[in-house]
Each structure stands twice: as structure tokens, then as C-alpha cells.
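Note that one protein chain of the assembly has been removed; the remaining protein chains are unaltered in position.
Labels for the chains are A, B and C, by order of writing; each one numbers its residues from 1.
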Amino acid sequence: MAGNTFGKLFKLTTFGESHGVAIGGIIDGCPSGLKLNLEAIQYELNRRKPGQSEIVTQRKEPDTVEFLSGIFEGVTTGTPIGFTIKNTNQKSNDYSHIKDVYRPSHADYTYEKKYGVRDYRGGGRSSARETASRVVAGAIAKQMLENIEIHAYTSSVGEIFLEKPYQDLDFSQVESNIVRCPDSETADKMIARIKEIKKQGDTIGGTITCVIKNVPVGLGEPVFDKLHADLGKAMLSINAVKGFEYGSGFCGAKMKGSEHNDLFNADGSTKTNLSGGIQGGISNGMDIYFRVAFKPVATIIQKQDALDSSGNIVEMQGKGRHDPCVVPRAIPIVEAMAALVIADFWLLNNINN
Amino acid sequence: MAGNTFGKLFKLTTFGESHGVAIGGIIDGCPSGLKLNLEAIQYELNRRKPGQSEIVTQRKEPDTVEFLSGIFEGVTTGTPIGFTIKNTNQKSNDYSHIKDVYRPSHADYTYEKKYGVRDYRGGGRSSARETASRVVAGAIAKQMLENIEIHAYTSSVGEIFLEKPYQDLDFSQVESNIVRCPDSETADKMIARIKEIKKQGDTIGGTITCVIKNVPVGLGEPVFDKLHADLGKAMLSINAVKGFEYGSGFCGAKMKGSEHNDLFNADGSTKTNLSGGIQGGISNGMDIYFRVAFKPVATIIQKQDALDSSGNIVEMQGKGRHDPCVVPRAIPIVEAMAALVIADFWLLNNINN
Amino acid sequence: MAGNTFGKLFKLTTFGESHGVAIGGIIDGCPSGLKLNLEAIQYELNRRKPGQSEIVTQRKEPDTVEFLSGIFEGVTTGTPIGFTIKNTNQKSNDYSHIKDVYRPSHADYTYEKKYGVRDYRGGGRSSARETASRVVAGAIAKQMLENIEIHAYTSSVGEIFLEKPYQDLDFSQVESNIVRCPDSETADKMIARIKEIKKQGDTIGGTITCVIKNVPVGLGEPVFDKLHADLGKAMLSINAVKGFEYGSGFCGAKMKGSEHNDLFNADGSTKTNLSGGIQGGISNGMDIYFRVAFKPVATIIQKQDALDSSGNIVEMQGKGRHDPCVVPRAIPIVEAMAALVIADFWLLNNINN
Partner (left out) sequence: MAGNTFGKLFKLTTFGESHGVAIGGIIDGCPSGLKLNLEAIQYELNRRKPGQSEIVTQRKEPDTVEFLSGIFEGVTTGTPIGFTIKNTNQKSNDYSHIKDVYRPSHADYTYEKKYGVRDYRGGGRSSARETASRVVAGAIAKQMLENIEIHAYTSSVGEIFLEKPYQDLDFSQVESNIVRCPDSETADKMIARIKEIKKQGDTIGGTITCVIKNVPVGLGEPVFDKLHADLGKAMLSINAVKGFEYGSGFCGAKMKGSEHNDLFNADGSTKTNLSGGIQGGISNGMDIYFRVAFKPVATIIQKQDALDSSGNIVEMQGKGRHDPCVVPRAIPIVEAMAALVIADFWLLNNINN
């Protein structure tokens, strides 16, 4: 109820603050007998970790996951998988200046008002550091869903958009550049833009597109737990996300039915896929694709007014080492959350079969 | 797990197919001692019901709710509120032509593949008729949340957009026209557009904007059950919805942090509200606003190819009486789902206080 | 959360007060494709209904179930099954004398204090009438679990015990007498005892034993949702239940390990079965058996002191038509709850297979 669990059958519960002893989680419901590739899990964490390139925060955290249970001789046992990631780089002094200050467009104010107390160091629980635990769980879900492919990539940074449809992209190129845009020309522009923004001490938003291939027909549960509704919730639960659309999305709202309908082929596939691989909340076997909007990071290295706990407007300037654009590091998080949603419905779909 | 329950504390479970005996639901968790205004509940149902104007389906259903339990001498008792809405206008013969046919961009195919059997009459469970039960529950939630205002309105039909920000609108005008757009000039254009589309036997998409005022600080549960994540899921669970954005939404993804941050006033309110009333997944006391995209209705009164259960492509034409644009009737559904989300978090927030 | 839902995958939510319009429920999660035998469902309801014999309440209720959804052409569709049972015999005047009185050992006082308001007619929601909805759902669960046998029977009434172990009983004899004890000699004594008690205007307690055969190995989820823990909760949720034990039960607490251990046969079965068919919370393929204790009905047709809402001790005498012993009518309820628990774990066990 307190919101730290995701999923119904493949269930992740996370804990941990940005500057506490450790973050981590429990995965409950991972089937037994799954031979885990631990390197593949760490690889996903490395894609998310700070300090990996010049366009992300320069904070250093090794982000090494330690598994405490649920795995025996390399294989899942069906019991809960507990894991931790130590917080090694806890420069808490960086944050003493915000102890009594609510930074604009951060969660300082709302946490304080809701809980009456908060761990102000690095945003505490509201920090995106928590998402590292999601990446661990998502990486395991991916391994369970061996035949399903999940590809996320940067589709815009500020006003720079990757105009090509996903069908024209080579997903193997996503990791070929530090902004994780599979089109090298657009990637270069995005990188240049982020560097420029960083130099200004400013930040910028962007969007991520995610494509899921080889999803079997039948995943998703009408009426409230439609597949896209749970994907939407999953994405909106990621820090800084402001919007979600799938298939034709907001563009579809401008169209006519005669343009928008996806006509069938004889094998049940469809000629077009404005539906985004989902009908009535249930996967139809076509590619699922969706787009996620991220706002610019709120911490900027410029002077700004803030509010202190005594009700005074005070001037402050962001310190610490922050991302000028969250999108490159959010790619593995989007994939992880997509994997968790698909894993959940995939298990649920086994029940009736 | 099978997806027919919404909410954690103020919990709605619905049942019913478009052409079965009845639809209905159970509301579990409504506090005791609430004096219900039954007329206000029926009023919301009337806003959703078919046949209410010339731009919606001409099907006739009285959509009268009958309460079976949980209310004693007009007051809620804290026990579950069971209710039904009879299906009186079950022109099932209208649907015999689709018994073995999967209509394009409908849920016929996915239901058949998932369940192996389906009630094909009027879309069965996948019909938006189910949302009438949500409207009943939402109307009760609204009464529980007496001081919170929820205003949804039509913000676009096809390419016709209401350009004014919500702050410039008079919400009392929403019901002054049949398209439920509070700006009469834009409303006229929208109505004309829908009539034109209807004449073509076609359909058109649109968007709904929803504004929630007077939400106390502190609603929402980090990290997975962020207030906007649950709002997003709620909206995406409504039939035909393709996208959700709140606050700055997809536009925010183009902005810089220095432009996007909402600076504080001394009282904790903010000068701007690109955040959309939510920080870190928790309400901050400012207006919550979001936008929902609806695709065009899939049933068109034009000849289209469809697939039959033997794998043949067959020509079909929509019969029955369908909406040329779902948006006007979806307004009370959006409000109802918003009320359910807020009610849930509002109860949850009582726990710690 | 408000306690009106049972089960995780095969989920029953019930509503309804003793003297409201109707009681009923929603079964969510019943797999599609199950051809329902409606007569078998009504048969179970008839076993529970009042007025069926001279040793139960003489109240008359036809208790006819009406299904509203989830079944199409006699087959479950995988969508929620909504159903109602009308309250036809609502002699509410029988209860005006308790409007402001809290009867001893009834739930009048606790409901009033918890909710501030209560439907006092016939106990309202606290009446065992609610269990009719459980019987409907349990009857469907039984049909899903076609190869699993669930046999409950009266094993004691007051001080009269059926001394034979269940292995020596012929379960086909349970329905051969009105007290539902499969040993005719003991049954006669029990019936005589109940008649005697009834003549005194008094009531008496009893126990029910339940045996479940052919449960596959592997049902139950450690560590909190052990199979016997959920069976125990299911039984304890039935009105008037005061205790639950399975396998060796309370007797096992007096034994030594060397006496209590069940040694294996080569095929994995065990020579003895003090474990009651469950090890570590998981079924082991042996018979599951347990015993449930029911207190005497609180309503007696004798003068008793009660408390009124003004804090006065007042004399009252039970009116209405009540059961001198609940056990005979509780047999189908115990079976229904057992079926719901097994159905739930049976579905859950499909996930990993």
C-alpha cells in the first residue's frame, strides 16, 4: 500500500535512500529453475550507473549488486531473491546546504509535508538512485522472457528529434554512442546539445521510445489491468516522467477511424499497427511500442530561489554532480520496467493455459 | 489479478457484458456515515448514457442504477456497496453478423485468442458499457471528497483544439453544450466536425483535459504508486485511450530546467505549475491537471475488410448505433476514474495522520 | 482491504446484508471454458438454506442464485461472474426490538462502535446469510477442481463425538441424515441432542471435519501463505468458528517426534499421515484433513440481559427463527471455503509449470 512494490506475480519490493547504507530489493515470484547470467544483470546496472560518460553525472558509484538469497548453485529456487547495492559514494556533506531548504521542482517539500521528517541527503528516497533496484529485477525478468526483445532508445533531446520510425532503426546501434540514439547523425546532435546545456549549468528534457517484439498474443487483463495501462503506470513511476503514449498515441486523437483502423492479414497479424500491439488491453502479437516523456532535471547549477522550512525565500545554487539530461541513463530503467510488466502478465497468462 | 478491481482502499470491482443480464459492481472500502445523494449519482450516469444528444450513439438505455447493499436509511454503513444496472436494450441480433468475425481494431481477436471463447454481442466485456459501473463508483467517491473539485472537458476533437489554458475557462459552461467544451465558439466547431464525420459514417478521436482543485498536500505513495502513475493507469484503463500526460507533459520534454522549475511562494504554493500539482509522486497542493488522448472509435459505417475465425478476409460494415466520437460521453468517465484515484490516496493518507 | 474479498487468483468479493435487497458477489479469475453445471451450484445452496429440516431454522428463503455475467452459452468466458441471491423473506419487523440493543455475543456492539451506524435487521452484514455467496463461488471452484474430492461432515455436536477416524467412514452417507454425520448411529444421537436443545430454547456448538482427497503435490506458498494457514483463515472467517486444527492438530502438541514423524513409502506417499497432507505449507499428495470448532449460536429463546445504546442493561429474549446448532448447515460452507482455497493455489501452481 505504501507504494514500494511493483507487480502482482513477478513482484519487486525495493528499499533504500540515496545516501543510506544500501539500496536493494526483494523479487518474489521469480519461477524456479532459471539459470541466471549474473554478468548480464551487472551489465544492465552499468548502463544505468553514474560516471559512465561525459554527458552524465560524474558521481562515482560502482553499483555492484550482491544477491543474498533465492539462488542456489546459480539457479533460482522459487524463493524470494534478496539483493543489495551498497551506497559507497555518500558525499553527504554535499547536501547539508539543503537540510532546511525545499528545492524548486524537487520532492523535498512534498516529502516533508507528507511524512513530517525526511532524509534530505541527495533526495533520500525520492532520488532516482532507487531505480537501480528496478534494473536488477528487470534484468532477471528479461532472462525469464528469453524470446521477447525489449529495445529502448533516445528518441528526442530537447527540440532534437529522431524522425525515423522505429522500423527503420538498427537497435544494435543503441549502445554505439553515449546518448543511446541508434541513428548516429541524430545522436551527434543530441550529444552536442547536452554538452552545451551542461556548460550553461542547465538541464534538458527528452523522450525515450521503447519497442517490444515477440510478445505472444494474450498478455494483459481487462478491464483495469490493461497491458498498456500497466505499462503506462510503470513508466510514469520512473522519476521525471511526465507523459506516456503507445501506438498512435496523441497523434491518434487527431485521426479518423477509417485511417486509424489496423486491417488484418489472414494470419491474424495486421497490415498497419497504429494499435501498438494491443487491443482491448491484450497483446495481439504485433510489436508493442510506446513513448515516454522526461522533464529536465530540476537541479541546475544556476542561482535559483528556494523556500526554507521557516517560510523564507532564499537563494540557492545546485551543488553536487548531476545529470544534464536523464534520458541516456533512463534507457535501461525503461527497459527494466517494461520487462517487469511483461513478466507479470506472462506468468499470469500461464494460469489459464 | 484478473483485472476487474481498481483501487486499494476505495476498491471497485466490476462485472458485466454489454448484452448480458446486467452490469454492476461492488464498492468495498467506502467509509461509513456518508449520506449519499442518489440523484447526483444518477446525474453522472445520465451524462454518460447513450442517446443523450445528436452527436452520440442513438442507442437507448435508461442506465438506472439499483443499490443492493451497503446503504441503510440513506447512509453508507461501511459494508460493501453492491449495485447493478440492467441491460435493457440488448439488440443482440445486431451482432449476429460478427459472431465469427474479428472486427479491425476491436478486441474480438485478442479476447478470442486469450480466452478461447467470447461473448461477441456488442463486444461483450470489452465494450465501454462497463464504464457505467465506474461512473457509479466515481460519483460516490466524489461525494466522499466533498471539497475537492474535479473538472473534465473536451479539449480537442480531431484537429480542432481548445487553445485556451484551463485557467481561462469557466467550468460551469462544460454542460452548456453537447460536446462538453467550456468555450462555446470552439464547442460549435467541434460539434460541426462530429456531425460531418458522422455523416461520412466515420469516427474521430479527441482529447480530454481534467483539472483537480483543492487536493491537500500529501496524496500519493512513492515510489511505484506515484499519484500521477495511478492517475495515468486509471485513464489508460478507459476504452480507446492512447496517451496520458500531466503538467507540462510531452512539451516539458523539450524544455530546459531553468524554464521548467516551479519557483516557490513563501506559503509553499508555486509561481508556475508545470509540475501539474505533483512532486515526487505526491500532491503539492497546486492544481492537478492532465490530458488524455482517445483514438477514433473503431466501428465505422463503411465497408472494411475483417478476418473471420476460419482465417478468411471478409468484407463487413459496421451496424448498430455507434458514437462518432467518444469524447463527449467519456467526460464523466474521466472524472469518475480521477475521483477513484484521489479517494484511494485520500483514505491512505488518513492512516498516518 | 475492507475484508470482503477472498482469494488471490480465484477471487470472490461478496456484498449484502441479511435484510437488504439482495446478497451476492463477483467471482474474478475463474478460468474460461468451464462448462458450468448450474444445478450442482443450486444443490449446494439448498444444502445451506434455512428451512431444510426440523433441526435448522424454520425461516424460508428459496436462495435462488441468478448469474448476471461471465457465462456465455453455459460456459465461463474468463470475465467476472456476477451473481445475486434475492432476500425474499425479510421479516424486518422481527428485529425492531433490537434496534437499540446490543445482543450478548453478537456483533451488534462491535459493528456499532466500529462504523457508528449499522443495519440492525437480522445482524445485517454480520449475519451468516453472507455465506450463501461463498457457497455459490465454492460450488464453481469445485467444478473447476473436478478430480479433487472435498468431504465435510459433522464430527461432534456438544459432547457427542463421532469417534471413528475418517478413513472408516462412507462419505456417501453424509447426506443420508439431517445432521450430516456419516455414521447413522452417532447421527441419531446428535439429532436427538439438537432437538432437546431446541426444546429448551437453547443452542449448542459442534465441530466439522473436512477431508480433501486427490490434491496434487505442490499446492501452497511458503512462507506466509502456507496451504494450512490459508485453510485456517478460510475456516476462521466463517461465522461462529472458534478453532482450527489440521493433521494431528492439538493432539500433535502432546506427542514426541519419534511418534509423530510420517515415514515415507518408496512412491513418496507416507505410511502415516499425522502431517495432514501438508509439509512446509505445501501439499504432499496425501489426504488433507482438518477440524473446525463452532460455538453455540448466540441467539437463544430464553430471557437474557443485554445492553442498550444508552448504556442500560435491559432484559431481552431472542425472537425470529434461529438454528439450535449451526453445524449441519455449515457443512457446505466449510466445503465451499476449502474449495476456494484449493482453487486459488491450484491456479497459482499452474504459473510455474
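Heads up, the rule we're going with is that contacts are C-beta pairs under 8 Å (C-beta built on N, C-alpha and C of every residue); 3 or more make two chains touch, one makes a residue touch a chain.
Note that this is a predicted model, so its numbers are computed, not measured.
Hidden chain, full complex: it touches shown chains A, B, C. Considering the whole complex, the residue from A:Leu38, A:Val75, A:Ala266 or A:Ile313 that touches the absent chain is A:Val75.
Considering C:Phe10, C:Tyr95, C:Tyr111 or C:Trp346, the position touching the chain not shown turns out to be C:Tyr111 (whole complex). When you scan C:Gly122, C:Gly138 or C:Gly158 for touch with the missing chain, the hit is C:Gly158. In the full complex, chain C touches the hidden chain at residues 1-6, 8-9, 14, 102, 104-107, 109-111, 113-115, 125-126, 130, 156, 158-159, 197, 200, 202-207, 217-218, 220-226, 228-230, 232-234, 236-237, 242-250, 252-268, 270, 274-276, 278-284, 293-300, 302, 304-307, 311-313, 348-349, 352. Interface with the hidden chain, as seen from chain A, comprises residues 1-2, 4-5, 8-9, 11, 13-17, 20-26, 28-29, 32-33, 66-70, 72, 75-82, 84, 114-119, 124-125.
Along chain B, the points of touch with the absent chain fall at residues 1, 9, 31-32, 78-79, 222, 347-348, 350-353.
The working rule: only the chains that are shown with their structure count from here on.
Both copies, chain B and chain C, contribute mostly matching positions to the interface they share, with over half of the numbers common to the two.
Compared with chain A, the chain whose C-alpha mean position is the greatest distance off is C.
Centre-to-centre separation between chain A and chain B, using Cα means, comes to 27 Å. Between the Cα centres of chain A and chain C there is a gap of 46 Å. Across the assembly, chain C contributes residues 1, 9, 32, 78-79 that each touch 2 or more other chains.
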